[in-house]
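Heads up, one of the protein chains got dropped from this complex, but the rest are sitting where they should.
Coming up: chain A.
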Amino acid sequence: MLGFETSCDETGIGLVRGRTLLSDALATSMAEHERFGGVVPEIASRAHLEAMVPTVHRALADAGVALTDVDAVAVTSGPGLTGALLVGVAAAKAYALALGVPLYGVNHLAAHVAVDELEHGRLAEPSIAMLVSGGHSSILLVPDLAQDVQPLGQTIDDAAGEAFDKVARVLDLPFPGGPPIDREALAGDPRAIAFPRGLTGPRDAAYDFSFSGLKTAVARWVEAQQRDGVAVSVPDVAASFQEAVVDVLTAKAVRACRDHGVDHLVIGGGVAANSRLRAVAQERCDAAGIVLRVPSRRLCTDNGAMVAALGSRLVEAGVAPSSPDLGADSSLPITVVSA
């Protein structure tokens, strides 16, 4: 299964055989977006076009297979940036047509869950899945990854990764904000500042998130310190902010498991690479008797292997391929696992 991922700034091409990862080639335009503090869609789309064929060949070479060995093609058809998605969709359709193999348009979010199968084997079903990245923060109930994924909750404002980016900017740390905050926080005290935990009141939606208030609270706190001429401890702010995010994410994920009588949790998306999130999630799952599965850091962020992994799962489940007029859907709902 040859997988194409171009929903944002990463051109990811992956190859899997069943649940075995063969290769995972990546080209990124992140450096070109850095000075804008966010992904510029047109720059990302231009980069996808340039990177496409070379990245396909890097994936083939890494896997030691030929194009003619490919039995099926999968591509992220949404959600994501329309212009970026369309480069991948068009490329995947052309490769599938020319190779004479079936094409599967897949949901990016479900692919973040599927990638875990490459490292930890078949997913227990039902599982609870939490996806946290720069663009998505959601909790899902997954009775059947190939054809039944149900949203339980999601962010009502910023995504978790977006909050990391914005707080990094407040602290003069580089974009994207996840890795530098994780690094700074190692030397900081997570209890130094009591930042708010959004949407955790008794009457709040149990599985929804809100990170906008937290981001504002951090900015206000830093401004107040600077106004008072107090030196800001970047490690303490980073650690306290990170703790607030991680606390809310893990509490809600564990609660979703408990409420639904599910004893397996899988966490995916770029923020799942955060060391504190991984540690706290493990602690809380252990205490609650939940089996936690998190892909290795490399596979948490967007990549082509996750798309191939979901494509593979669809074939296994006997799901029909996509129609030849497959397009992209920037707001593809999570309930649509394959388009």
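Note that in this section a contact is a pair of C-beta atoms (placed from the backbone, for glycine too) under 8 Å apart; a residue touches a chain by one contact, two chains touch by 3 or more; residues count from 1.
We adopt the following convention: contacts and distances are computed from a predicted model.
Student: Out of "Acetyl-coenzyme A carboxylase carboxyl transferase subunit alpha", "tRNA threonylcarbamoyl adenosine modification protein YeaZ", "Protein translocase subunit SecY" or "ATP-binding cassette domain-containing protein", what name does the UniProt record list for the absent chain?
Tutor: "tRNA threonylcarbamoyl adenosine modification protein YeaZ"
Student: Looking at A:23, A:138 or A:250, which residue reaches the missing chain?
Tutor: Of the listed residues, the one touching the omitted chain is A:138.
Student: With respect to the chain omitted from the figure, which of A:61, A:97, A:224 or A:317 is a touching residue?
Tutor: A:97
Student: Could you tell me which of A:21, A:72, A:87 or A:234 touches the chain that is not displayed?
Tutor: Answer from the full complex: A:87 touches the omitted chain.
Student: Tell me where the left-out chain touches chain A, residue by residue.
Tutor: Its contact residues with the unshown chain are 7-8, 33, 36-43, 45-46, 48-49, 52-53, 56, 67, 79-84, 86-87, 89-91, 93-95, 97-99, 108-109, 133-138, 154-155, 158-159, 161-162, 165, 176, 302, 324-328, 330-331, 334.
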